[in-house]
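Before we start, here is the structure in question, set down as structure tokens.
Complex shown without one protein chain; remaining protein chains in place.
Letters A and B mark the chains as written, and numbering starts fresh at 1 in each.
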Amino acid sequence: MRGRARFALSMLAFGYAFLYLPIALVIVYSFNESRLVTVWSGFSLKWWRALFANEAMLEAAWLSLRIALVSATGAALIGLAAGYALVRAPRFPGRTLFGSLVIAPMVMPEVVMGISMLLLFVGSEQLFGGPDRGFLTIAIAHTTFSIAFVAIVVQARLTDFDRALEEAAMDLGATPWVTFRTITLPLIAPAVGSGWLLAFTLSLDDLILTQFVAGAQSQTLPMRVYSSVRLGVDPQINVLATIVVTIAACALILSGWLTRRKV
Amino acid sequence: MRFVIGLPFLWLGVFFLLPCLLVLAIALGTNAPDSVPPVELGFSFKSFALLFSDDLYLAAWLSSIRIAATSTLVALLLGYPMAYAIARTAPNRRPLLLMLVVLPFWTSFLIRIYAWMGLLADNGLIEQFLRWTGLASNPGTILGTEWAVHLGIVYAYLPFMVLPLYATLEKLDDSLLEAAADLGARPLAAFLTVTLPLSLPGIVAGCLLVFIPAVGEFVIPDLLGGTGTLMIGKVLWDEFFTNGDWPLASAVAVCLLVLLVGPIAIFQRNQARSLERRA
Partner (left out) sequence: MTTGPIVRIEGLTKRFGPIVAVDRVDLEIARGELFALLGGSGCGKTTLLRMLAGFETPDEGRLFIDGQDMTNVPPYRRPVNMMFQSYALFPHMDVAANVGYGLRRDGVKAPEIADRVAEILELVRLQDHAKRKPSQLSGGQRQRVALARALVKRPKILLLDEPLAALDRKLREATRFEMVRLQEQLGLTFVMVTHDQEEAMSMATRLAVMNAGRIAQIGTPHEVYERPASRFVADFIGIANILDLPGGGWLALRPEKITLAARRPDLPLAVSGKIVDVAYEGDRSLYHVATNTHGTMIVSTANTSRAAGEGFARGQPVWLGWSEGAGQRLEA
């Protein structure tokens, strides 16, 4: 028993080291003086200054943020509806298809989803003359692929939900809509909230889908990072990584706090 | 309720189902480099025929599956003890340990892969480390090899392995192990006959969550692999963006879907069953 526990614990330590050492090194080297990530040549903030003077990068970050806000909100709304329908409507025409449609985008290879959505937008351009590829098409693509993640969290929360609470509300005079507003929604709000955060992060991070559906004009942050990284290591990306890791840690603490508030 | 069902149904129908059918339609068309878009609709299996006749594509398929499978296995071997250790610690420490597993997933995928580029580069820290420990006197560049691709996949998808494993191991009732011990099972036997079978749903879910995206992976082989690393996601990308052959890229997409239909169906059934069990 002891030996097994020690083995599992040392694997855990190794796993954490494996997960965090590369990130830690990226952060450390964001303060490196040298351009090379293989050599430490002294502390410097010059790459931080360079990143914040990098107009193209900042513009891309701003675009990514706006897309993430719009698509996470859209995905939260549609995912909430989808998760609710999956649990509360056990039978309706096309239920099986509906269930597969909700989950499939989560497991669909991104390259496949990317090419298929681009073909849709190209088709609609041919037929209706729009929409122009850019902000709108990226937001639509991100929404579509994030719906599944929100729906799954909402579905899980609703499966654990005590139906008697809703019956009690109706028994006390609340109409179905009032019941949803005063009982169901407040109780599943943490799930919707963490679903929104997940969708927001996924959108902010997506490269492949975006690369397909973005037009020639729009460049999101991951697209910029990708084109820069392809050419090799760039200390400005280290700076960006440091910022992203910090934000992610804060977001995760926030979402953990939201879920722990569940009653 | 009609609106609640209708909104996601309509959205996913238009933006997910319809595009999937379009891919099939385009895959049956022919390449027309001079028109915009570069496709001539039709009913031709030319692209599929090309996929199956050219050794390059076949090799890409096989190596995608091989790389995804070995990486999944390595992730399982590393992730299982991690999930087990977390599930065995005091309940009040578990959220923090879990958060540490999930945190990298919330940072940028691209940036995590980038982190390895520096480590694996020529004269990078890994190479220096190997030389310093004497494990390998002249390891050569790791970046650009299949080793690096495996490493990247395990690194990127490890949280997906640990989370479902933890979910099943955490629910495991301690008294079951005590009962096994009481009935004469040594720790290893108890693990093999009780813990392992009961965590099977988690193993299946974890493996599929790693394997499915790994097969179609593009970023990792592109950034960490070299010209010799053939993976199907990269082939699709190159056909589409570099060669502009939309029908061929669509045919690759269709084949990729067909290949993954089995694992995806297993995953969905697994998922549905575990939700039912909770209800």
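The rule is simple: contacts are C-beta pairs under 8 Å (C-beta built on N, C-alpha and C of every residue); 3 or more make two chains touch, one makes a residue touch a chain.
None of the values given here were measured: they were computed from a predicted structure.
Engineer: Could you tell me which displayed chains border the chain that was left out of the figure?
Structural biologist: Counted over the whole complex, the chain not pictured touches A.
Engineer: Just one of A:Leu21, A:Met170 or A:Cys250 touches the chain that is missing; which is it?
Structural biologist: From the options A:Leu21, A:Met170 or A:Cys250, the contact with the absent chain belongs to A:Met170.
Engineer: Please output the residues of subunit A touching the missing chain, sorted low to high.
Structural biologist: On the side of subunit A, residues 162, 164-165, 167-175, 178, 182-183, 186-187, 263 touch the unshown chain.
Here is the rule we use: only the chains that are shown with their structure count from here on.
Engineer: Roughly how many whole angstrom separate the Cα centroids of subunit A and subunit B?
Structural biologist: Centres of subunit A and subunit B (C-alpha means) sit 17 Å apart.
Engineer: Which residues of subunit B touch subunit A in the complex?
Structural biologist: Residues of subunit B touching subunit A: 1, 3-5, 7-9, 11-13, 15-20, 22-23, 26, 37, 78-79, 81-82, 84-86, 88, 95, 97, 99-104, 106-112, 114-119, 121-125, 128, 155, 158, 162, 187-188, 191, 208, 212-213, 215-216, 218-219, 222-223, 233, 236-237, 240, 246, 249-250, 253, 256-257, 260, 264, 267-268, 271-272, 275, 278-279.
Engineer: Could you list, by residue number, the parts of subunit A that touch subunit B in their complex?
Structural biologist: 1, 4-5, 7-9, 11-12, 14-16, 18-20, 22-23, 25-26, 29, 37-38, 77-79, 81-82, 84-85, 88-89, 92, 94, 98-105, 107-113, 115-117, 119-120, 122-123, 126, 140-141, 143-144, 147, 151, 155-156, 159-160, 201, 204-205, 207-208, 212, 222, 225-226, 229-230, 232-233, 237, 240-241, 244-245, 248-249, 251-253, 256, 260
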